[in-house]
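One protein chain is absent from this view; the other protein chains keep their places.
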Amino acid sequence: MSSPLNSKLSRRNFMRMLGVGAASAALPAWLPRVAAQATVNTDLAGDIVIWDRAGDLFQVIDAAIPAFNALYPNIRVDHQAVETSRLAPTLVAGVNVPDGAFIEDESLGLIQQHLLDITDWMAPHVDNLISYKVRVGTFDGQIKAIPYDVDPAMLFYRSDILESNGIDVASILTYDDLIGAAVNLKTANSNMKPIHIDTTPALIVLWVSMLANQQNASFIDANGELTLESEPFLNIMNFIKNALDQGVGNLSGFASTDDIAACDQGIQCFYPWAIWFNYQVDALLKDSRGLWRATNLPRWTEGGAQTASMGGSSFIIPSGAANPELSWAFYEYMMLSLDGIRAAFGPNDIYPGGITTIIPAYKPSYAEQLMVPPESLGGQDLYGFATSLVDQIPQDYYFPLWFGQLGDILGANVQRMQAGDLTPEDVLSISAEEIRSNLMR
Amino acid sequence: MHTTLQASPSPPSILNRLRVWLGGSYAPYLYIAPFFILFLAFGFYPLAYAFRLSFTEWRGAGEPIFIGLENYTFLLSNSFFWNSLQNSAVLWLLIVPLQTLMAVFAASLLSRQIWFRSFFRVVFLIPYLVPLVAIAQIWLILFDKNFGAINTILQSIGIEPIGWLTTGSWSKPTMALMVFWKGSGFAVLIMLAAIQNISQEIYESAALDGANGFQQFFRITIPLMRRSIVFFMIISTLGILQMFAEPYVLTQGGPYNSTVTAGFALFRYTRNLDLGTGSANSFLLMIIVVVLSLIMLRMLREKETS
Partner (left out) sequence: MNPSIAAVSTTRPAAQMQRFSLSRILIYLFLFGMSAFFLFPLVWMFLSSFKPPTDIAALPLQFDLATFSFANYEAMFRNVPILSGFKNTLIVIILKGSITLLFAPLAAYAFAKLRFRGRQFLFNIVLATLMLPPIVMLIPLLLQMGTLGWVDTFQALVLPGAIGAFYIFLMRQQFADVPDELLDAGRVDGCSSFQLYRLIVLPMMRPALSALAILVFLDVYNDFVWPSLVTNSIDMQTLQVMLSYLYTQINNAAVGTTGSNAWGQVMAASAVATIPLLIVFIVLQRHFIRGIMAGALKG
C-alpha cells in the first residue's frame, strides 16, 4: 500500500507548487467580469472529470459548461452525474478519482484528509464569501472546499392569519415573543398550534444545529470537545418544551401530509426554517401558497444573530486529482465569478425564475437580483431579504464527524421529550452520554 | 561411490515419496487450486488487511495508527454494538421460527397429490427471484405511511394509518415481512426436498395406528426432517446476522437504529470511513457466527446420537 500512498503525497506537493502558478494565472476570473471575459485562457489545457449529484444540480452546471469553455477553450469537462455516497470509497481507493466533486458540508470532515489544500488559491476570494462557509470548509487552517450555496434560516409565517389576528410580525423580537404571539393566536382560535416543531429525527438534528448556530454554538467546539450540555442547547430544548407545554407547538415532519395539511389549514402559521421551506410552499402547499412570507428569526439574546445556517454544500478537489489546477479554474469560474454564479443560480432553462430555495455564498452576486421574487411568497423579494441576512450567520461552526448519526441519538431523545418522557436537561445529558460512549473516543 | 550413485536418482524418489505421501497424485491439488488461488488473492489478502486494520485507527488516508485492542474494547462497551446484535436477534425471532414452521407445513402439503401443486410451487418460489433492490422499492411504496396501499386498505376498515417504516416498533416487523416474503419459497423447497425422502411406510403405519394428520405432522414429519431444519436454521442465522443489504435498501438502519442489524452496523462504520472500528466489528461478528454455528451443529449431533 505504501507505493500509491507515496506517489499521492509527492503528487500533492507537486500540485501545491503548481497551485501558486495556477492561482496567478487564473486571477482575471476573480477580477470584474469584463476583464475576465476579455482574457481567454488557452494555456490551461486538458481533461477534467467533475462529479455532481444527479438531478437539478447536474443539469444546471451542465448547462453552464459551454460558457466556461468560452473562457477556457482547452479544458474539456467530463461532467458526470454520480451519487455523493460514491465519493468516499473512491477517494480511499484512490483510483478513478474525479478532479472535482460536489458534497454536503456535513460530510466534508469525513473525507477532508483526501482533499487538496486550496488555501492559496482561495485566498483572493475569501473576503467575497460568507465567512461561515469558509469556516466549515477549513480543516487545521487549510481551506479544502469551494462553497456552493448558503441556506439561511428565517421565520416563515402566514401573513393572512397574522393580519386578521392583528399581530405585527415586527413585534416578534425574541423566541419568548414568538411563543407569546402563538399563545395569543391560540386563544383566539383554539384549534391552532401555530409553531411548527419537527418530528423527523434527522431534521430535528438539523434544526437544533441551526438554532445553536444562531447562538454561535455547535455540537463540538474548535477542539472537538462535545458542547451539548451548554446554555445554547438548553435554550433550544426549553423553547421546544415550552411551546409544547403551552399547546402552541404543532408536531409534524417537514413536507409530510400532516405538515402540508397543518400549513394549508392554518393550524400552524410560524415555520422557523431554512430558506428551502419555500420549496414546500411553492410545490406542496395548495391553499396557502402565496400567503406565506419570510422575516428574520427571533433573537435568543439582545443583539444576537437573526439568522443561522441550515444545510449547505460545497465542491472539493481531491488531493489525488489528475488535473487539480484545471478543476480549480472550473470552480473558480462556476462559483467565484459573477458569470458562473448567474448560470448556476439565476434564471435558466431548468429554473426559469432562478433557484428559489438556496442562495450563493459568493457575496458580489448579491448586488443583482438572481431570483424572480417567488409568487409562493406573494412576490416578496426573497433574494434581497436572504442576501441581507447571510452575513449575520455566526461563523464558529464545527460539524462533528458523526453529525449524520445524531438523528439516532439526539433526534430520538428530542422525540421522547416531545412525547413528554424527558425533560430538556435529560435530553442533553442522556444524549451527551450516548454520544460519548457510542460516537466519540 | 556406490552409495552416491544410488543417491543420484533420489530427487525423483523424494518427489515420488511426496506424491505417495500426498495420496498418489498431484491432480486433486490441481483441481482445488483455482479456488484457493482466488481465495488467497481476493479473500485472504483483504481479510488479513482488515485484521491488521482492526487494531488501528484509520480513516483511509495516511498511515494507520496502531491502537491495540481499543477498537474492540470500544465496541464491547458500546450500546450501539449491543443494540445491533439485539436487533438481529429480534429479527431472527420474527423470521426464522415462523418461516421454518410455515415451510415444513407447506412442504408437507405440497408433497402430497393435491390440485394445482405445480402452480403453488411456482408461486411460492417467485419472490425468491425478485431482485432485492426492486423488492425494497415495492415495500417502501406499499408501506408508505401516507400513500401506501396497505394503510389505504386499513383505513377503509377504519384503522388509523400506521408508520410501518417510520416508527421504531413497526420497522422491524415490516422488514421481517420482506425477508419472510423473499426467502420463504427457498425454505419451502429445502423442506420439500427433505420430505420426499421420508419413507411412505412410516406414514402408512402411523395412519394404521390411528394418528391423524396433525399428529403425523408433529410426530413424524418434523422429527424426521431435523437435519434439514437445522441446516436451514444455520443458513438463516448466518444470513440474518450478516444481513445488511436489506436495511441498506429499505431503511438505512432507521428509524432510531431500530433496523440496524449486526451486518449493517459494521457497514455504517465502513461508510463513515472509520475503517479500524468497522474491521473490529466484523471480527467480533465473525466470532459470534462461528460460535452459533458450532452450537447448532453440536445440538444436532447430540440429538442424533441420543
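Here the chain labels run A and B in written order, and each chain numbers its own residues starting at 1.
Rule of thumb we're sticking to: a residue touches a chain if its C-beta (ideal position, glycine included) is under 8 Å from a C-beta of that chain, and two chains touch if they have at least 3 such contacts.
Keep in mind the model is a prediction, meaning the values are calculated, not measured.
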For this session: Could you tell me which of B:Ile67, B:Leu85 or B:Leu125 touches the chain that is not displayed?
Result: B:Leu125
Seminar exercise, completed: Answer key for B:Ile14, B:Leu76 or B:Ala134 versus the chain not shown reads B:Ala134
For this session: Would you mind spotting which of B:Ala194, B:Ile220 or B:Val260 touches the chain that isn't drawn?
Result: B:Ala194
Problem set entry | For chain B, residues in touch with the removed chain | 21-25, 27-29, 31-32, 34-36, 38-39, 41-43, 45-47, 49-50, 53, 60, 102, 105-106, 109-116, 119-135, 137-139, 141-142, 144, 146-149, 152-153, 181, 184-186, 189-190, 192-194, 196-197, 200, 203-204, 213, 228, 231-232, 235, 238, 241-242, 244-245, 248-249, 263, 266-267, 270, 275, 278-279, 282-283, 285-286, 289-290, 293
Seminar exercise, completed: chain A residues touching the chain left out here are 1, 4, 53-56, 80-83, 86, 89-90, 92-96, 254-255, 257, 260, 279-280, 283-284
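Just so we're on the same page, only the chains that are shown with their structure count from here on.
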Exercise. If you average the Cα atoms of chain A and of chain B to get two centres, how far apart are those centres in Å?
Worked result: 41
For this session: Give every residue of chain A touching chain B within the complex, in rising order.
Result: 5, 85, 88, 91-92, 110-111, 113-114, 201, 256-257, 401-402, 404-405, 407-408, 411-412, 415, 434, 437-438, 441
Exercise. In their shared complex, at which residues does chain B touch chain A?
Worked result: 59-63, 70, 74, 77-80, 146-147, 253-257, 268, 271-273, 275
